[in-house]
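The complex appears here minus one protein chain, its other protein chains still in place.
Chain lettering (A, B and C) follows the sequence in which the chains are written, and residue indices restart at 1 in each chain.
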Amino acid sequence: MTIAQSLGLNILQLVFVVLLAPVFSGIVARWRENVQFKRGPSIWQPYRDLRKLLSKEDRYSESATWVARFAPYAVCLSPMLVTLLIPVLTSFPLFGAFAGDMLAAGFILAIGSFFLTVAAVDTGIPYGAMGASRTRMVGFLAEPVLIVILFAVSFVANSTIPYIVQQQWVQPPAHFFSPAHVLVLVAFLMLIIAETGRLPVDNPSGHFELAMVDESKVLDFSGPSYALVKWGSSMKSVVLYVIFVNVLLAPWGLAGTPNALALGEAIAVVFVKILVLLALLIAVEASLAKLRLFRIAEYLGAAFVVAVTAMIAAVLAP
Amino acid sequence: MSVAIGGSILSCAIIALGISALFGALHAVVVPFSFPLLGQPHFELTRFTGFLTLLLGVVALPTSIYSASYMRRYLGHYAIGGFTGGYLLLLLSMVGIFAAADVVSFLVAWEIMTVASCALVSYEWRRLSRVRAAVAMLVMSEFGTLAAILAFLLAAQPAHSLDFASIERHAHSLSPQAVDAIVALSFFGFGVKAGLLPFNAWLPRAHPEAPANLSALLSAVILNLGLYGILLVNFVLVPQGAMLFGILALAVGSLSAIIGILYATIEDDLKRMLAYSSIENIGIVVAAFGAGGIFFALRRFDLAALGFGAGLWHMLNHSLYKSLLFLGAGAIDARAGTRRVNQLGGLARVMPVTALCFLIGSLAIAAVPPLNGFASEWLTLETLLRSAELGPLAFKIGFVLAGALLALTAALAVTCFVKNYAMTFLSSPRSAAASGVRSDLSAAAGIGMAFLAALCVLAGLFPAHVAQVVDVALPGSLRGQLAQALVPPFLVRGGGGLPSDFLRDFTALGAGIGNGVIPGRGLVLLHRGATANPVVFAMSSTYLAAFSLIILAFMAIAVRVLVRRRPRSAHVWAGGIEPIPPEFEYTATGFSNPVRVIFDAIFHPRTTENTREAIDRHFRVAITRDREDVFVADRIATNPPSIAVRFAANAIARLHHGRLEGYVFYALGALVVAIVAIAL
Amino acid sequence: MSNYHAFEPEINALICGFFVLSAFGMVVIRQIGACLTVFIVQSLLLAASAFVLGAEPLSWHLIAVGCVTLLSKPILIPYVLRRLVPREIYTVREISQALDVPTSLLVALGLALIGFALGTRLVGAAPLLAKQNVIVGFASLLIGALVLAVRREAVPQMLGILAMENAAFLAGIAIAPDFPLIAELAIAFDVPLLAFIVSILTRAVYRRVGSTAVGELAALREHPQ
Partner (left out) sequence: MILFVAVLLPVIGAAWCALPRSHAAAPYVNAAAVSTSFLLTLWIAAHTAATGHVVAIAGWVSVDAFAAILMLGIAAVACSASIYSIGYIGHLHAPPRRVRAYYANLALFIVSMLAISVCVEPGLVWIAVELTTLLSVLLVSFVDTREALEAAWKYMVITLLGATVAVLGVLVLFWSQHVAGGTSFTYAGLAADAHRMNPILVAAAFALLLIGFGAKIGLFPMHTWLPDAHSQAPAPVCAMLSGVETSAILYVLLRLMPLFRAIPSVHASTWFAIFGTASLVAAALLIVQTHDLKRLFAFSTVEHMGVIVLGASIGTLSGNLAVVWQILVHGLTKSLCFYAAGAVALVAGTTEFAKVRGLQRHAPLVGTILLVGSLAIAGAPPFAVFLSELAIALAAISVGQVWLAAVLLAFVGIAFAGTIAKVAGMMLGRENEGLHVHPAPGVVRGVLVACAIPVLILGLWIPAGLGNLFTQAAAQVTLP
């Protein structure tokens, strides 16, 4: 494989995630309404929103500095960077595969988070700072869970490079049912719920500022900035879904060779896998109520315990 | 100004010295006089200490330049000459510590450094709080030094010499108990200086009280001295204690890290926050050393190199960004007259240079890629993840717990610096002090900070090169192992002995880009594994930065193309009130409140309730609750012994009641006891 | 001569008996004047013991020690005290005591027992002519120290020191009869100097404080919180 091929496939991955991210948000939004026996919006609604926002003007508060203007780009930047590192469509490593591993991906996601929370304060409204504070709370509580999951993965696969984990992790396939694997999946799922701001941690469709976690940060963003923030956060969700399904849950069905047919097949498989995951998430969401703010610590504490158990199971595995 | 000129010249000399030592150009220097009773002093810079010396110089140079602006605030109040003298003496003594090759010269230089730094902390000697802080620092350092002295003496026992070289030669004949004692004593003894739990209560008191340029040195270099002491004894002189050292260091390091960052996050005083954060960073460094020590004891030298390398690397990075942040905080203090974040805000518009430098420092310390803090923190965690290769279950679980703590630490660090950067520089001013600020400090301060900021960025962008420098500096048998384990020679002609299929795979992935243009072994940090998993972990912030730039440029162009309307600014909407009054703003305390609530058990605050009553003391008007956070190190390690000593002192003082008959009775009693016990 | 030979230990024992009695007396007697008298008696006993021990076999050392003692302690010291210490002091009827008399006597008895025990052990270890002197000397030394502790008045305290010195010498003439003379002479010279200095100091105290109850001086002390 040449550098050009490898780079090209990497860009294809990026395009896949960037373009399809909104549709997954749309699907989630629709399905969430559907389980409540409502019709729900079109799955293409996010694209319409983006178009509308991009055509509006950008408004900043007078106190805002360049940070507030840069933050939306940073929010988009981190998931895009991570996309370059992980196996989205191919099971062989691409150009960016070794520019960072899963641990680095965690740090990369912090770029967007850092700038978004700083920018939330920069806008000058009190809600922004409040949301930033709460987001950081979820953020720092989630971090130990992530690292313990990585430990568990590392004990089994002896690597944190997603491409290699993907090949080593569920090998032989019977290991799918090993306790370490299952517990890691549970812990990571809980982590995704927290990181993407879903129930029971946060209510993405809530409208009460005092109860918001994620949304109150971006209350003062408008127009193209808001579009970028929205897009960026849906990309982040997709990146997490991809890691979950392609690396941890079911590392099968990816293109093994760089030809068009295999890639097309991979696109379809990955799309379906993510849909299955979304269905799972919706099911979880529909069955839970939102937690009070400081109960989130308990929720993530539970996730931590699950992760530790997974790690111990991984160590004890024959 | 004298500080700036003298300091800069000396720093340049130190840098030159450090570089020449790092690349092996310096040999032993024996001074032609001898200490009474205790032998001939030797001075020698090894590559390892050369690295530390270089680091000292690199931090001291911008700090000295910065002083030209900063020290103006003391003109007419305090003698600048005294500061200059102490400052230069401090720098010299630190070089002396690195260069010392025997116990006595080490201790003498060490103590000069301690005393000079304490004198400088109490530079504003009319403020009693400064003096108290300096004394607390001096006293605790002294106890640490005493423990370290005991460790040195124990280590020197088989050698019958206080020379480092001969101690090292004879260390193998130490008994296991002696080794354990040496490890524990030196670890906790030097740990005092390094700011490790539980004996670091002085640190958050002393660092903020010093002038900012000194705070920068204190946090960026003097803490390194403690780490150097720990490494010197536990790694260079008595390496067979590596296992105990590793376990201690891993536990204490990760606990220090988490405790440090927790207190930093809730702290309101900017410089004190930085001081707590130093505890955190040193904790990370020591945890990395601990992992290295355990690997070393288990004879996994490649992994040990990773651990010690990660530690040294983080030490380097911490020195750079922490000095930068302290200088920034000093600039704020000098301009706004307060360091309380709750009273600041909106400074980015009036102090743009400081704001930018502080942001870079914050990003670096929060380990945001591609800045320098990221690389070393990532490597530290990766090293911990290598516990996968350890046998015993207990080690694995220990590493996992340490890893979890460090991960929590890293995340809290982001929280902490988001809060501090945002609340200090963004939004609008929260007090008259903050709104009265008109400009940045003068150019010299800007140059100093920009220098450090540039170093932070550069060290972040080229981690593979920094790793090679750190590798050279690794002491003992580990030299060369880090580069071997971490920076595959992609850029070396012929692949530097890498297997050809491995090389082929990675050439397609761009690892070889830059061959022939960029010096060094490669641009990717990559730990190689077995055949099944050819790569264990990998990272290249160089590539990440390049990707980021391309993506950002692409996005910028896309937005430019897609968006037609130009941005506009407007008032913040707050329920119709305009302009938004300062008390409407979210406070820094509020921002960090979740941390305070969640970790209440650790903070264990003392709260006092004051009820204000009116009308014949019948109606409660208001209840205010004062909360005082006592640093946990104070609670567990500093207060109990000091209370015990005071108690014992008072008990003994009661013997001195002033009545002669009692005194005669003591003497008579002693006489009777002596007669009965000795002669009968 | 042979008669004396038989009497000598007996006489010496009698002297020693009175000596220890006088030591007890220093502890209990309440008048300063009487204290001084007891001290004079004690010094005379010391001199007598020296003469008795020095007579047979004839030891000029001991005779000289006896003479010096006779000259300095019963004569010179009272003279110095009378000259330098204000007369009013002697009119004080009762000396304030740190311990009441029965208790001090009990303590003195205990100390005497310890002294006796030590003396006996030493005498048992090395052959000696005048065993009583050593035993009584040790006991009286400790009792003399007790005088320092229980007396809160300047002159009796000084007399306590001198009594200790007497006790030491009582033992000394027995165990070190040929102790270099120059040293003994110098020691004998020491004693009046001591009395002189103490008297000056006492006078200064009296002038400054208004009394010589030095036991009441307790301003110098630590202040425990």
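One rule holds in what follows: contacts are C-beta pairs under 8 Å (C-beta built on N, C-alpha and C of every residue); 3 or more make two chains touch, one makes a residue touch a chain.
Given the structure is predicted, the values throughout are model-derived calculations rather than measurements.
Looking at the complete complex, one finds that the omitted chain is in touch with B, C.
Touching the missing chain, out of B:Leu203, B:Leu325 or B:Val664, is residue B:Val664.
In the full complex, subunit B makes contact with the omitted chain through residues 33-38, 104, 107-108, 110-112, 114-115, 122, 125-128, 131-132, 134-135, 138-139, 142-143, 146-147, 149-150, 153-154, 156-157, 160, 162, 181, 645-646, 648-650, 652-653, 655-656, 660, 662-664, 666-667, 669-671, 674-675, 677-679. The chain not shown here touches subunit C at positions 118, 121-122, 125-127, 137-138, 141, 144-145, 148, 154, 157, 161, 164-165, 167-168, 171-172, 175-176, 178-180, 182-183, 186-187, 190, 193-194, 197-198, 200-201, 204-205, 208-209, 214, 217-220, 222-225.
In this section, only the chains that are shown with their structure count from here on.
Taken as a contact graph, the chains are arranged in an open line, each linked only to its neighbours along the path. Looking at A-B alongside B-C, one finds more C-beta pairs in contact between the chains of A-B. For the pair subunit A and subunit C, the distance between mean C-alpha positions equals 98 Å. With centres set at the average Cα position, the gap from subunit B to subunit C is 70 Å.
On the side of subunit B, the complex with subunit C involves touching residues 646, 649-651, 653-654, 656-661, 664-665, 667-668, 671-672, 675-676, 679-680. Chain contact summary for the complex, subunit A toward subunit B: residues 1-3, 5-7, 54-65, 67, 69, 73, 76-77, 80-81, 84, 93-101, 103-104, 107-108, 110-111, 113-114, 117-118, 120-126, 128-130, 132-134, 136-137, 139-144, 146-148, 150-151, 154-155, 157-161, 164, 168, 220, 223-224, 228, 293-294, 297, 304, 308, 311-312, 315-316.
Interface residues of subunit B facing subunit A in the complex, by the touch rule stated above, are 346, 348-349, 355, 359, 363, 366-369, 374, 377-378, 381-382, 384-385, 387-389, 393, 396-397, 399-400, 403-408, 410-412, 414-415, 418-419, 421-423, 425-428, 505-511, 524, 526, 529-530, 532-540, 543-544, 547-548, 551-552, 555-556, 559, 562-574, 580, 584-586, 590-595, 597-598.
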